[in-house]
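Only one protein chain is missing; all other protein chains are in place.
Our next item is subunit A:
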Amino acid sequence: MAARAQFHVLAVDDSLIDRKLIERLLKTSSYQVTAVDSGSKALEFLGIHEDEENNEASIPSVSPNDDDDDDHQDVDISLIITDYCMPEMTGYDLLRKIKESKSLKDIPVVIMSSDNIPSRINRCLEEGAEEFFLKPVQVSDVNKLKSHLLKGKAKESQPNINKRNIMEELFSPDRTITNYGGLEKV
């Protein structure tokens, strides 16, 4: 009965037309979308402050590995799709920052570009981009995102599995009765 949570995609593009287009494409595929117009706004949304990204003390508001309630997670981004050519911070720059971030590196990133430049494409893929879409982006491109989104989800659940193993050591192996030290199982 539990409704499947919608995947939330963050779209980054300095072009208003292209933001509208990608937003429409993603919504048609039932994704929840947040569209921003720059790499720095994207990082802000993801909870990373550029000058603090290597600072352990900065707690991002988004973490794919988050499973603690006290981490104030406001958003859960399943995938980032970004334009390559943007002023100030290119899509490649943004990709690098995401991959360098402990909390964000497992979020799949897709790059879009109106230019078909093999060296550019290879550079992005080598840096960890899942896919490279040539603009204008089509429905068939968006259909390819599902597998990357599911991959991202799989990575996200791995720490939980580890945690569960630890939990199983602490508590009774018979998990049908949860021992909360006297509290009744509801």
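Criterion: a contact is a pair of C-beta atoms (placed from the backbone, for glycine too) under 8 Å apart; a residue touches a chain by one contact, two chains touch by 3 or more; residues count from 1.
Everything below uses one rule, namely that contacts and distances are computed from a predicted model.
**Student:** Please identify the absent chain by the protein name in its UniProt record; candidates are "Histidine-containing phosphotransfer protein", "AP-1 complex subunit gamma", "Anaphase-promoting complex subunit 4 WD40 domain-containing protein" or "GPI-anchor transamidase".
**Tutor:** Its UniProt record gives the name "Histidine-containing phosphotransfer protein".
**Student:** One chain isn't shown here. Among A:97, A:120, A:135 or A:148, which residue touches it?
**Tutor:** Hidden-chain contact among the options goes to A:135.
**Student:** Residue-wise, where is subunit A in contact with the chain that is not depicted?
**Tutor:** Residues of subunit A in contact with the hidden chain: 15-18, 20-21, 24-25, 28, 85, 114, 135-136, 138-139.
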